[in-house]
Structures are given as structure tokens and as C-alpha cells.
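Note that this is a trimmed complex: some chains were dropped, and none of the rest were shifted.
Order of writing sets the labels: A, B and C. Residues in every chain begin at 1.
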Amino acid sequence: MLLINDLSFYRNNNVIFDNVNISLANGQITQIKGKNGSGKTTLLKVILNIIEARSGEIFWEGKNIKKNIFNFYNQTTFISDQYTSSRKLTVYDNINFWKGLSYSQLNDNDILLLLGTFNLKKYQNTETMYLSAGEIKKLELLRLILEQKKLWILDEPYNHLDNLSIEILNQTFIDHVNNEGIILFTSHYNPPINKIDVIDFN
Amino acid sequence: MFFIIKIFVFFRRESKLFFTNITDLFSNIVFFFLSIFIFVFALGTDEQLLKTIGVGIIWSLLLLSSILSLRKFYEEDFNNGILVIIHMSGISYELLVFLKIISHFLFVQLPFLISLPIVSIFFNLPTNEVYNLIITFFIGSLILSCLGSISASMNLLNKTNFSLGGIVVLLFSIPLIIFSVGINNAESELIYLINLLIGIALIFLGIAPWSSAAFIKLAISNK
Amino acid sequence: MFGFLINPSKFNKLADIILRPLVFITSIILIMGLFLVYVSPLDYQQGLTVKIMYIHVPSAWLALLTYSIMTFYSILCLAFKIPFGFIINKAVAPIGATFTLLCLVSGSLWGKPMWGTWWVWDARLTSVAIMFLIYVIIIFLSQTFENREVREKTIAIFILIGSINLPIIKFSVDWWNTLHQPASISKLSSPSIDVSMLQPLIVMTIAFSLVGLIIAILRIKAEIIIRKNH
């Protein structure tokens, strides 16, 4: 349960957003839509406390996240718009690194399976800088399943993906929501998932 | 226990990034040797002269080489946004900086240590000076790594200007140079000077994490 | 009571009250100091050049003092989020730089007759030169970043890092045996300097501090206004 209370953010005295109130219950999937430059990406970062809010509070499971930020992070996966894989490392090394960071319970076999569903198996030992745009995006999205966290926060996850991958991602979303997970994502594309709450952010 | 795994994973990644192949390590050292050649050519090959200024040259070049490797610190991870991912996995920025300093020390600075005895031959340095050089370099390069971290994180804020960070390193390493070169000229009091050097290293190990972390946080929130 | 030290509007109020009397007092002390310097005895070794001391030593002390103030405020504004510190840092840095430059110039003018050269690579002189560079970098940093938050915090952190230079300046004469005079006045126990020289020195130091203070007040007021407009 994530509760966002009167969140505001200013940059150089310009309002980016003001008094945002959002509440995300378990099993809820929420999409933020809005014009370019309306502050969606910034909002996600402020929610994650990567950028400090100007005012307002965020509660995770009833507790202010600032009290124990790592407790909050511990249950959150953030897939940003940028690529976070190291370009010089192979796909396998990157996955291994993420796995180590998140105490993931998945073993090597699971990971191979995962790579298989995302059609990345043959690139296992390729440096990520040689992957195509969509393939890198898929590699990033792998973290969702790898880290097994409860709260997923994603910035434009559908970019670059081909139709098959979009379907897989949608299915992943649905599964997560059915398992009482919480999803918050921004996108200009409307995925065909039932019961998406849309926040219009303008 | 889990935390140790995390730190281990961190170092494994760092080492892979530094040594994607062995040439990397090697070319750093070649670079160092070549720049010493340059100096020898520029200053003339008078043997007595070389002996006098040998330690000084070696130190200054180590300093400059470590400025060259500044960008290995944070730049790429910052641009990738992976610093944030690491942070979100439960490692505070201060600890992150500390780990980065250690890995820079291990993977960039220490390989130079290997090359020191060879370089000393070029300058005909007496054995005890080589010995002192290695000890001071060991401590000094830790200080250089701290300084490097500070200025690399400062450079994240100002991407146009690469010199700015370099200036910080140079500025604060002046006392370091005075001490380290001084050690080789001092007749007695070696222990005293080395203690001083260790003191400086500890001070910088205290300052670097929080100041680098502050710069990094600032850079991330303004990216 | 000390609210004016961290609160811009309180500072403004106080400054408006004390500025005029302060200018008045400062002029008197400055004139008195110059007079005392004029009548002070010549050194039997150094002759007339000893009078450089009355500029050199106060400006050296004030350069150090200014930096300490900046360090103090940097800690305040970083640790306790008191934005007034940023104003102080920006306003005070050029003053400190001027004092440092004054110290350097008067020192080398003094050095020529005393040591025979304008400049030696001595630890004290070098660490002061580094302090001057730090001041200059601080001043330039305030023009480097467009984003105000980035700029001010960077400067504050940089000041803190640079503050390790302060003890080095202060104790360099003790740590290395150098050409430069070891502390003789600022020794806490008993100053080893003649009273006839000590008097004008103290008065000049007070005069210098007051001049610095007046300029600082004016610059801080200007800075507060600039900040309000943005």
C-alpha cells in the first residue's frame, strides 16, 4: 500500500507538480498519462526519493518512507527510462550483478528460462552495447521478474518493444497484480489490461 | 551475510569493468613508462640529475596518471543511472563512494606498484629509496584515490569542464607531494613522516565519502 | 539574540542600525592605527621595512579568519539547511581573497629585503598561495553552474574540503623548519614581541577587521536583494 500525500516539486521556482495525491492499494495497476514535459518522470523519481520533494509525504505500508528508506527500496523495483545495464558487460554479467544486489532466489536455470522467454538467450555472452534498442529494453525489464519485489515503478516500459514483447510484458503485469503486487507506470501507449487506473497528469 | 554478498558482487563487477581484458591494465603501465621516457628526453639524460629528481618525477607522473583515470570513477555509472540502482539495493551513497575508492585503489593504483621497481632502475635509485618510494606510494595512492573520487564526483556536476576536477586533485595533492618526496630526502624521522602520511590518508578517507556522496546526490537530483 | 547570524531579515535590520556608527568608528580606529604605525619604533635590524608587518600580519590573520567563517557557515547550511550561509559565502569570498592577496604581496615585498628573493617555495608561503587559489576557485565556481542549488552546495562542500588547508597554514612553520617567521605574536602564553610594536599591530588588526566587516555587510545586503528578486 503506497500513499502519496500532497507531494509538490519545484525546479528553480517553477512548479513541476503541486499537491499530488495518489494511493495505490495492493493488486492495483496505475498508469500516469500526460503531455510531454508534464513531469511524469520527475514524479516517479520524487516518489522514489531519488530527487527530494519540496513538500509532502509518502507512506509505504503505513510508514513514512523517509524514516527507513532502505526498507522501502527493499520492496521496490524501478525501471527507468534510461538503460541501467553496463554497456561493456555481457548480458549474463549484468544479470548476475542485479541478482547479487537483490538477493534474488532465482537460480541459473530460472534465469536461462527467463532469457528464453524474452528471446535473449543467444546474447548471453554478448556485451550489451551490441544489442538492439528493444533488446536492451527487454534486458532491463528482466529485472522485474529477477528482483521479485512487491512494488514496480516503471518509466515508459513499452518503448522500443515489439508486439510479442508487449504481450509478454502485459501478461507479466497481470500476473503481478493478481499476486497482490502494485504497479505504477508512465506511458503514452494504452495497454489492453483490464482495470488500469489512469491518472491524467497535466 | 547478505550484505557481504552484495559487496562481493560489487567488486566482481568493478573488476570486470576494469579488466575486460588484460591489455587495459597493461596499457596503463605502458603509458606511465612512456611518460617517464618523455621526461627523461625532455630533461636530458645527465645521470646525476636524473638521480636527484627521479623520485620527484615518478611521483608527479603517478599523480597525473591518476588524473587521467578520473573518468573511470563515476561518469559511466552515473550516466547509466546505475548508481541509483546500486543505491536502491541498500547501499548508501557514502558507502558506495567508499567502495569505489577501494576498487580504484585496487584496480588502478596498485598495478603501478608493480612497475615502480623497474622505473627506479631507469633513474638509478638506491635500494633504500626504492623501498621508501614503494611504502609512500602505497599510502599516497590511497590518498590520490580519495582525491580522485572527490573531483570525479565534482565533474558530474559540470560536464563541460574536465579541468575543474583535475584542479581539485592537484590543489590538494600539493601537501602530499611535499611529504612524499620529502620522505626520500629526509635523513631521519622516516617513521614520523610516514605517520603523517597515514594521518593525511585517514583524513581524506573521512572527507572523501561524504563530500563525494554530497556531490553525487546533487548531480542525481539535477540530472 | 544571535538570530541575525542566520536570518537574513534580522541581519538586515541590525545592519541598518549599526552601519553608520560602524563606519564612523572604523575611520577613527584606522586613523589611530596609521598614526601609531607612523610613530612606532624602527627595528634595529630591519629598519623601515618592519612597518610592512602592520599590513602583512593583520591581512594574514583576516584571510584565515574569513576562511574560518566561511567554513562555519558551510557547515551550517549543509548540515542544518540554513540558506543564509550561501549568501555569506558568496559575499565574503572576494574579501578573503583580497586579504590573502594583500598578505602575499606584502609578504613578498618584505621577503625581498629580508630573504633576498620575492618568492621561495616554502611551506607557509605555498599553503597561503594555495589558499589564494582556493578563494579564486570559489569565486569562479559561483559563475560556473547555472543552477543555483547546485552552485551553492558545490561551493559549500568545496569550502569544507578546502578547510584542511587552514591548519596546514597555521602549523606549517612548526612542522617544517622554514624561512618564515614562527608564531611570535599569536603564541597564546607570552608574545615574544615588544609592546611598542604590539600596540599598533593590534589596533591595525582591529581596523582591518572593521573595514572587512563593513564591506561584508554591504555585500551581504546586496546579495539578499538579488536573491529576493529571483
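Keep in mind that, in the parts below, a contact is a pair of C-beta atoms (placed from the backbone, for glycine too) under 8 Å apart; a residue touches a chain by one contact, two chains touch by 3 or more.
Note that the structure is a prediction, hence the values are computed from the model and not measured.
Visitor: In terms of the labels given, what is the subunit stoichiometry of the entire assembly described by this structure file?
Guide: Chain counts for the entire complex are A x2, B x2, C x1.
We take it that only the chains that are shown with their structure count from here on.
Visitor: Just the number, please: Cα centre separation of chain B and chain C in whole Å.
Guide: Centres of chain B and chain C (C-alpha means) sit 33 Å apart.
Visitor: Using the average of all C-alpha atoms in each chain as its centre, how far is it in Å between chain A and chain C?
Guide: Using C-alpha averages as centres, the distance is 52 Å.
Visitor: Based only on mean CA positions, could you tell me how far chain A sits from chain B in angstrom?
Guide: Measuring from centre to centre gives 36 Å for this pair.
Visitor: Please output the residue numbers of chain C that touch at least 2 other chains, ranges allowed.
Guide: In chain C, residues 147 touch at least two other chains, as defined above.
Visitor: Name the residues of chain B that each touch 2 or more other chains.
Guide: none
Visitor: Provide the residue numbers of chain A that touch chain B in the complex, in ascending order.
Guide: Interface residues on the chain A side: 48, 50-52, 70, 73-74, 76, 78, 80, 82-89, 93, 96-98, 100-103.
Visitor: Which part of chain B faces chain C closely enough to touch in the complex?
Guide: Residues of chain B touching chain C: 150, 154, 157-158, 161, 164, 167-168, 171-172, 174-175, 178, 203, 207, 211, 214-215, 218-219, 222.
Visitor: Chain A touches which residues of chain B in the complex?
Guide: 2, 5-6, 8-10, 12-13, 16-17, 20, 76-77, 80-82, 84-90, 220-221
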